[in-house]
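Note that this complex is displayed minus one protein chain, with the remaining chains in position.
Chain naming follows the written order as A, B and C, and within any one chain the residues start at number 1.
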Amino acid sequence: MYQDVILDHYKHPHGRGLRDGDAEVHHVNPTCGDEITLRVRYEGQVVADVSYEGQGCSISQASASVLNELLVGKELPEALGIQETFLELMQSRGQVVPDDAMEEVLEDAVAFAGVSKYPARVKCALLSWMAWKDATAQALGDAGLKDSAPKGRTA
Amino acid sequence: MYQDVILDHYKHPHGRGLRDGDAEVHHVNPTCGDEITLRVRYEGQVVADVSYEGQGCSISQASASVLNELLVGKELPEALGIQETFLELMQSRGQVVPDDAMEEVLEDAVAFAGVSKYPARVKCALLSWMAWKDATAQALGDAGLKDSAPKGRTA
Amino acid sequence: MTQTHPGPVLPGLLDTETIRKDFPILHRTVHGGKPLVYLDNAASSHKPRQVLDALNDYYEQHHSNVHRGVHVLAEEATALYEGARDKVAAFINAPSRDEVIFTKNASESLNLVANMLGWADEPYRVDARTEIVITEMEHHSNIVPWQLLAQRTGAELKWFGLTDDGRLDLSDIDRIITERTKVVSFVLVSNVLGTLNPVDRIVRRAQEVGALVVIDASQAAPHMRVDVQSLGADFVAFTGHKMCGPTGIGVLWGRQELLEDLPPFLGGGEMIETVTMSSSTYAAAPYKFEAGTPPIAQAVGLGAAVDYLSGIGMEKIAAHEHAITRYALDRLAEVPDLRIIGPVTGEDRGATISFTLGDIHPHDVGQVLDEQGIAVRVGHHCARPVCLRYGIPATTRASFYLYSTPAEVDALVTGLEYVRRFFG
Partner (left out) sequence: MTQTHPGPVLPGLLDTETIRKDFPILHRTVHGGKPLVYLDNAASSHKPRQVLDALNDYYEQHHSNVHRGVHVLAEEATALYEGARDKVAAFINAPSRDEVIFTKNASESLNLVANMLGWADEPYRVDARTEIVITEMEHHSNIVPWQLLAQRTGAELKWFGLTDDGRLDLSDIDRIITERTKVVSFVLVSNVLGTLNPVDRIVRRAQEVGALVVIDASQAAPHMRVDVQSLGADFVAFTGHKMCGPTGIGVLWGRQELLEDLPPFLGGGEMIETVTMSSSTYAAAPYKFEAGTPPIAQAVGLGAAVDYLSGIGMEKIAAHEHAITRYALDRLAEVPDLRIIGPVTGEDRGATISFTLGDIHPHDVGQVLDEQGIAVRVGHHCARPVCLRYGIPATTRASFYLYSTPAEVDALVTGLEYVRRFFG
């Protein structure tokens, strides 16, 4: 599970720290008490910044770092697509082997494929992603989120 | 368990029916819903009458009949001694084989020895005896009961 | 005896010879070599080898506390426990697995509902201005929780009476279920009378007045397909030990939005989100209602039990029991002085038959049957109001399951004839 990519992100996180945002959320993983405070800033439909702070294990820390790296600068529909692909991978219980198409979407985040075999850790990996989705819904409204949902998938 | 003596008492109960008394109690066997209403009448220290009515199985009916036969006419201390001996026999889980001394005290009631192997039925056999003890306590007061306790035993 | 001759061949019977091989206890003898004729299935069923294997495998290979561990055993135990929830959800066709709450028995499930409604906010709250409706044929476990709730909230407890032939008297339904009714709780199949109750009519009326519907399916889930969606109820309770599962496990199914809105009952580990000394927030359903270490092995065993039952097929089990029940009703009609308490025909009834035998007390009937190796239950079967209603102190009850055979019915009838002679 501890791919080098993950350890790297853990030791050198991207975009950590809280900066200005349009919405802030605080999420807790009740099974371990890990917490994240996360802010999003949008410029139109573009994810201008995702800033965060919190305590957590290497998986949750690395995942937040990867999220920041992957989503910042993306248009919302694309970002949502990435989020869903990541969700799908993480909920696959180790059954999905990332193919080229998935790797193109997820980049570094494919390193989390191994984590999906450990249900107790999936929540760690998803903590920041759930927080991001929630913060985005608050910033843009649920409706804004729905309009932007990638075609052919349900949010 | 169904000794002829028991079936006999069941089919031809002694002293059944409610007559005048000094105290009346109503006891229920919660495990089966069987009920007995029982009255005692004392003349001084003598058990002048035990009258009863109720619904129940052959064991509980026969046991009430045996009780009436055994206790009416006895002095209270002796009656209490009989009650305790019966209790001891019934709680023996089939371990006590009545000897001559016990047979002399319990007479027909030794036929219940076989019932003591069946915990679910022990309560049936004891229903009237517990009711009698309770009614006696009401009629004479707990104190009266204690003073009359047979020597060398605790009530 | 029952092993070698299953008895008369009736249409719809299962291959009981094969099925009985799965149940170790059915091969024991009692009272010096008499084969066991177990007709006490409404009280509790036996367990197939498959369920015992699941329990042993769980304890010998995978046991751990669930949910919070990152080690192998914790992951495996959690997967098994949550897998059992999936199985039970599928078994009752629950729209979501999160609607399946594991309790210790059906009684806890019913108490859980009563307590949730007592502590709920509007619109669910049961209080002094509201009414609770049950029926006269309920098991004590679906009476006492509502009596306690009524006492503690001041709500009024009302009930449907029974007809002489052992069915609910719904003639007054509009007067009994009223605008003030907050909850209607009733048994799907009676554990004394065997009656299968008309769900639709009661649910329709309850919905008209906005009352919640609780169904006690303890005697139904083991024997027929119970589909919570087609029942239309809000809560359905049942118990593991009557359906080939272990003791110590029950189920409460509840509609998701209700489970989200209603307050918790027992507090403790597992059911929380965050805890500080002064206040706590709660996990989402079903965890909100599962305080403390759950009955893990028992859930796994129940999962194996529903696999076993589904493997045979609930429709086939129902058909088998229906055939046995009709045969039993016919044969019992031959016994002089035998009076059936409950429906006397096979329509809309389960495989439980209560009766009296002249004025021979059920304790005596049961005891003398037991001496012949025949296990029936006697008493009020935790439903004393039914006995009061029919003016009897108790009944003798024979109840069948998927492993019951016509030969066992024959043994019962022969046994009853002996009982009559014995006390004659």
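Throughout what follows, contacts are C-beta pairs under 8 Å (C-beta built on N, C-alpha and C of every residue); 3 or more make two chains touch, one makes a residue touch a chain.
As the structure is a prediction and not an experimental result, all values here were calculated from the model.
Although one chain is omitted from the display, it touches the following shown chains in the full assembly: A, B, C. Summary of contacts with the chain left out: across C:Gly166, C:Gly254, C:Pro295 or C:Pro343, the touching residue is C:Pro295.
Annotation for subunit B: contacts to the undisplayed chain at residues 28, 30-33, 118-121. As for the chain not pictured, it touches subunit C at residues 24-25, 28, 30-31, 36, 38, 40, 43-44, 46-47, 52, 55-56, 59-65, 68-74, 103-108, 110-111, 119, 136, 139-145, 147-148, 152, 157, 159, 239, 241, 246-250, 264, 266-272, 274-280, 291-298, 363, 366-367, 369-370, 374-379, 381-382, 384-385, 388.
Panel shows subunit A; residues 1-2, 7, 31-35, 55-59, 61, 118, 121, 124 of it touch the chain omitted from the view.
One rule holds in what follows: only the chains that are shown with their structure count from here on.
Distance from the centre of subunit A peaks at B, each centre being the average of the chain's Cα atoms.
If each chain is reduced to the centroid of its CA atoms, subunit A and subunit B end up 78 Å from each other. Touching of two or more other chains is recorded for no residue of subunit B.
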